[in-house]
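All protein chains but one are shown at their positions in the complex.
Up next, chain A:
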Amino acid sequence: MIHFVLLISRQGKVRLTKWYSPYSQKERTKVIRELSGVILTRGPKLCNFVEWKGYKVVYKRYASLYFCMCIDQEDNELEVLEIIHHYVEILDRYFGSVCELDLIFNFHKAYYILDELLIAGELQEPSKKTVARLISAQ
């Protein structure tokens, strides 16, 4: 399952966090600090996966924004990579060519969309159309 979702900017600023497993506020800060240290320093051609404390973190960079998801050891990394992309495509559809500023100022909407896509750390809706329909119904 997905343990948490992080969106961080290239400068290490947090744009969105969603935790599916219990983490205290302190742990959260620590996780974010550690991970941004690891991920932001990785070169562009390396793999999009990082093994981290017995978990795997899959990340992908879009413009200046890094989307990271932390998953279990036995999960399929490529699938998660596509879940990230799926999320971005839905965001794109919703905001109409989404860019970082959309997420900075409308982070709550990004949360709503994420809630339709993932629930309890699992992908709940693989159909873009359905997500779009639900979001627009709200």
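One rule holds in what follows: a residue touches a chain if its C-beta (ideal position, glycine included) is under 8 Å from a C-beta of that chain, and two chains touch if they have at least 3 such contacts; residues count from 1.
In this text, contacts and distances are computed from a predicted model.
Matching "AP-4 complex subunit epsilon", "GTP cyclohydrolase 1", "Polynucleotide 5'-hydroxyl-kinase NOL9" or "CHCH1 protein" against the UniProt entry of the left-out chain gives the name "AP-4 complex subunit epsilon". Although one chain is not drawn, its touching partners on chain A can still be listed: residues 9-11, 13-14, 16-18, 20, 22-25, 28-29, 32, 43, 45-54, 62-65, 76-79, 81-83, 85-86, 88-89, 91-94, 96-102, 104-109, 111-112, 115, 119-120, 122-130, 132-138.
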